[in-house]
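All protein chains but one are shown in place.
Should a chain be cited, it is by its letter among A and B, assigned in written order, with residues numbered from 1 in that chain.
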């Protein structure tokens, strides 16, 4: 950026800007570390999933996996606009949009979608597109709109640096890397599960429900300086549905997020980030993927229940499964 | 939206049958793990710290220029990890833009190989990025590939100049072939080569002083960003598709349209023997136009193992070959 001409009419602030002061949360005890949860690594957090909350759209769902809260609306199948710019579509066109509400994280996000939200949108598309029976809805569009109301901020601890007392230099702790992938991974897994519920609520036919699962592999912090992953201690800790802060003394290696169709035993969407060694061929990757699939299976249980609940609700509301008989008000013509 | 399908349904069905045979027959008679030849050159732009140009048969031409600018750290004593990740900015520009092309159909270019579906139907619900979100996964591979997760080395460490100052690396990718689905192989190879041939000027002021750092004008003593003898190297992304029980590397546009499942696997070289670490896996949108309805809607675990295994086997040689080409052409071998 070219340097601006100095403004001589005013008393100017420092030319390169200032940074706000950063305070440690508690001066006496040093830095406060976040509370580590007591959840066992192979257990996912409790999921609250309810469908049919928004009446103005075809299908909707609300998912909460503390602290993540998101709301999904499904619109469609609606006819495609018949202008000349939209070509004929023999199968339904699926559109997915993911947006964090501006108040969803500690740092306010804007109203315009940024690249990470667009990326999540295309990941979600990839997860759902294979599962929907698009050929049943030609010349139509199906829109899935996700709004994330509250999320565990990927940068929540960004201004708290765990400085050791008495040290003049700070080593950047490697445990912090991969944090945004873990955060977005948890969000994506939730979106996939909730989107399937919303699609089921909308009555759109699918080959199978897709549930989302996420798992991260960790190793001990100590044994890793300068070596490739293959040389590292093979005691890996796999955590399903990881929280943002890693477990005590552990460094994250890789995160796997997937969309899994349990009945067909197929993965519709796969996203692995971080480092996966290949010294044993694909064994390391297999382990990570298996953990994520197990997480997705657990989520599938909740998804099935939510779908069943909805069907039950509709049945109860109409009172009976038989069609209603109406008194005929037609006039009989005689003569 | 999946990448544009250049073939008609009977052609796709024929291609599907041909690719699912044992052994499979590809249209250009390549082996399943054979790559197409590329033209690659580097270090030709005088204003850039590193540059490269890659031409591939179908995917087109791509030029990458890397510029490094001195920047002050956002906070004076330390930079948190989130801020450090902003030290690298990747930008992908597609020639011809995404806008004008949509209306007149794919007049100019053949579609490149697609990566991850781009949501949105013809721009009706908000405009999507013309580059298919390429900048996001390129940067992801770069940060992960450097061992950001605890292997003791990160490219971000190489960007630290002195206390309070760092290099901001701008990676500008110029895709000369208009397409809505840039090929991951093309882009990542170009970025890989440009990074391997990037030099940063040598620091002449002392490390621990807070003033603006000064550098030597002599490029003969400049330091490469990636030392030629050190590992890991910058990553490359290999697309792989599956048709029936067969797995194919470097798929052509037609093969992607007929495929049932696709992945893009990002790998980086970790030692001289050619073993690689997987630093990223993403699903790739494929046409699924060849097979029968109701079959395979996703990737089973056995297939996943095969696809990743095929990539891992071949990747070492590909990256080493690329490295050798870069070494020959760098302005200071």
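One rule holds for everything that comes next: a contact is a pair of C-beta atoms (placed from the backbone, for glycine too) under 8 Å apart; a residue touches a chain by one contact, two chains touch by 3 or more.
Keep in mind that, in the parts below, contacts and distances are computed from a predicted model.
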| item | value |
| --- | --- |
| Chain not present in the shown complex, as UniProt names it (candidates "Multifunctional methyltransferase subunit TRM112-like protein", "Protein LITTLE ZIPPER 3", "Ribosomal RNA-processing protein 41" or "Serine/threonine-protein phosphatase 2A 55 kDa regulatory subunit B") | "Ribosomal RNA-processing protein 41" |
| Chains still shown that are in contact with the chain withheld from the display | B |
| Options B:20, B:51, B:283 or B:326, residue touching the unrepresented chain | B:51 |
| Contact residue for the chain not shown (choose from B:65, B:164 or B:262) | B:65 |
| Residues belonging to chain B that touch the chain removed from view | 45-48, 51, 55, 60-61, 63, 65-67, 69, 91, 93, 95-96, 100, 103-104, 107-109, 170, 172, 174, 176-177 |
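The working rule: only the chains that are shown with their structure count from here on.
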| item | value |
| --- | --- |
| Chain A and chain B, separation of their C-alpha mean positions in angstrom | 24 |
| Chain A-touching residues of chain B, taken from the complex the two chains share | 1, 72, 74-85, 102-103, 116-122, 124-126, 128-129, 133, 135-137, 140, 143-144, 147-154, 231-232, 263, 270-271, 275-283, 285, 288, 293-294, 296-301, 304-305, 308-309, 312 |
| Residues of chain A touching chain B in the complex | 16, 19, 22, 80-81, 85-87, 89, 93-97, 113, 115-116, 118-119, 121-126, 129-131, 135, 141, 143, 154-155, 158-159, 161, 170, 172, 174-181, 207-208, 219, 221, 224-230, 232, 251-254, 259, 261, 264-279, 281-282, 285-286, 289-290, 293 |
